[in-house]
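I have a structure I would like to understand better, so I am pasting it below and will then ask my questions one at a time.
All protein chains but one are shown at their positions in the complex.
After this line comes subunit A, so read on.
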């Protein structure tokens, strides 16, 4: 095993994080932090997977929430079918999770095959259109989806591997596993040879095609992977809330995901994750005083766009780079003045 290999290091980091989160679950006495983090895991996967499209492939999708909702609904509808739960028994939750992942991936593949034919604003609007279509379908198929009311009445989640999703700690650990697995998948994609191809398409699609790469296939592949991982985020939220709602597929969710990426940082891998935490923080702090949370988020985004002119993490990285640059400049000038003084001494 080569410890210097980027894949091994990424997997190792995920494993360390997982162990730390399990320790946290064991020592933390209450439930508030664990449920809050579980919620962050869900939005984290939505935003990180969208970032694979927006930040790494240059595909601005306005309809990414569709895949998030798709994951939650497939998971919930599967487990709300008594015959299936009876048949799979203790394996129901893992099987439902896997189905949500694959089903959402297939959904994203079909939409991607259509949308990736278009570029820029046309692409963005077509993804939005498919998202609206999904909302309509969810609202229309009342007998399966509960329509406007969502998947109510709770989602049965049979115990598996000693984990009971009704218990805060247990569902936190399972959600942490799904979250880290999802982030690891995105990380591996960005580190792989495919990741370099994504960045080529982002930078200059025409030139990429001139290098003999089928850029349509690249975009469809990125869209499918991102969609499947977003679906995993939906599974986490369905586990946490024991429900699924049509609002999950709403344009507001997609829009907020894009704002979150802008807030956290478009040019760094973990930027969107910073955005998720900051968004949630602003949301919860504002709720203590007023319900106008969107106003507070809007002000924060304006501040980041107008004052920092880049996402929070990008700003921090640039700041550190500038500091380091200045330090090097100082060293150079110190060395120069020292050399000058020696020359003067020699002359005198």
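Rule of thumb we're sticking to: a contact is a pair of C-beta atoms (placed from the backbone, for glycine too) under 8 Å apart; a residue touches a chain by one contact, two chains touch by 3 or more; residues count from 1.
Everything below uses one rule, namely that contacts and distances are computed from a predicted model.
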item	value
Name of the absent chain as recorded in UniProt (options "Succinate dehydrogenase", "ATP-binding cassette domain-containing protein", "Protein-export membrane protein SecF" or "Pyridine nucleotide-disulfide oxidoreductase")	"ATP-binding cassette domain-containing protein"
Given A:120, A:148, A:203 or A:294, the one touching the chain that is not displayed	A:203
Contacting the left-out chain in the complete assembly, out of A:146, A:195, A:250 or A:311	A:195
Sites on subunit A contacted by the missing partner chain, in the whole complex	5-7, 188-189, 191-197, 199-200, 202-204, 206-214, 217-218, 221
